[in-house]
Every structure is written in C-alpha cells, then in structure tokens.
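Contents: one structure, followed by commentary.
Complex shown without one protein chain; remaining protein chains in place.
Moving on to subunit A:
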C-alpha cells in the first residue's frame, strides 16, 4: 500500500507558467514526477533517484520510499525546516515530509522558478541530497557553503540538470 501526503507550495502563477513553458530538457513525465528514495540492502548506500531533475513550474514532485529497510525524508534547505540555510528560490516555501516508511510517499507542487535543494534528515551526512530545477536557472548558479561536505559533494550541477533534464547516480 502506498500512503501519500501532498502539499502545494508557492501556488501563485504556477498554472499559467506551466502552460507557457515547455522544453525538451525538462522531465517528460505528466503532472507528477516521481523521485525514488532508495538504498542498498545493508544500508551502506542511500540515494534519491533521480538526484537531479528539471521540471515545469506547477508540476508535482512525488517522493516515494522504495527502500525496504530504512526510513527517509524529503526536507528542503529552508529556514522554516530546522533553521537550515535557504537553498530554494526567494518566495518559495520550504517543506519537510517527515519520516516516510517503506511504501509511503509525499508530494509537493513547485511553481516558483529556480533551484531547490533538499536532503534526507538521517542521511544528509551520507550525501543523500537532491536538486530540482523548476523552469530555467543560471547553469553556473547555486552557491555552496553551510552544509556538510558530503552533501555539497553530492549535488549535481545546475548546468548538468539544465542540459540533461534528469541526472541519476548509480
């Protein structure tokens, strides 16, 4: 059984922007784009798949935990969630899924264009982070700093996401 919770973030203008913007390098999925929370059987490696994705404003990101032996979160780098550094666009809200057990899912709609960085609470120090580009962003953008080194190392570049649309790590 899959349990899903959903939040809508930054709704203003999202639908109009979604209709106006289409780009081959954006995720081809429909209105909901899925990101899997995954891990090896012994828990030695954990990751978001894809780790980087580009979507249209107004699309919904759906995280689902498919790791049978662990709990994960999707938590935005935002002062509203544990007073972490803001790594979402100005005007965009943060989010925190809370712990998702295997089979559980959480959704947010992202409508403010820009770069969104997020992490898994128990696995940030193991580099379990993800990056979403909504619409367009400066390929050289996203300053670093203020995060564990393992997290900073793991992010795909904005340029790679802009060019490929979806970035995976094996």
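Rule of thumb we're sticking to: a residue touches a chain if its C-beta (ideal position, glycine included) is under 8 Å from a C-beta of that chain, and two chains touch if they have at least 3 such contacts; residues count from 1.
Simple rule for what comes next: contacts and distances are computed from a predicted model.
Asks: Among "Putative aldouronate transport system substrate-binding protein", "ABC transporter permease", "TTHB210-like domain-containing protein" or "Membrane protein", go ahead and choose the protein name stored in UniProt for the chain not displayed.
Replies: From the choices "Putative aldouronate transport system substrate-binding protein", "ABC transporter permease", "TTHB210-like domain-containing protein" or "Membrane protein", the unshown chain carries the UniProt name "TTHB210-like domain-containing protein".
Asks: For the chain that's not shown, point to the residue among A:54, A:84, A:123 or A:142 touching it.
Replies: Result: among the candidates, A:123 touches the missing chain.
Asks: In the complete complex, which positions of subunit A touch the hidden chain?
Replies: 39, 41-46, 68-71, 99, 101-102, 121-123, 125-126, 128
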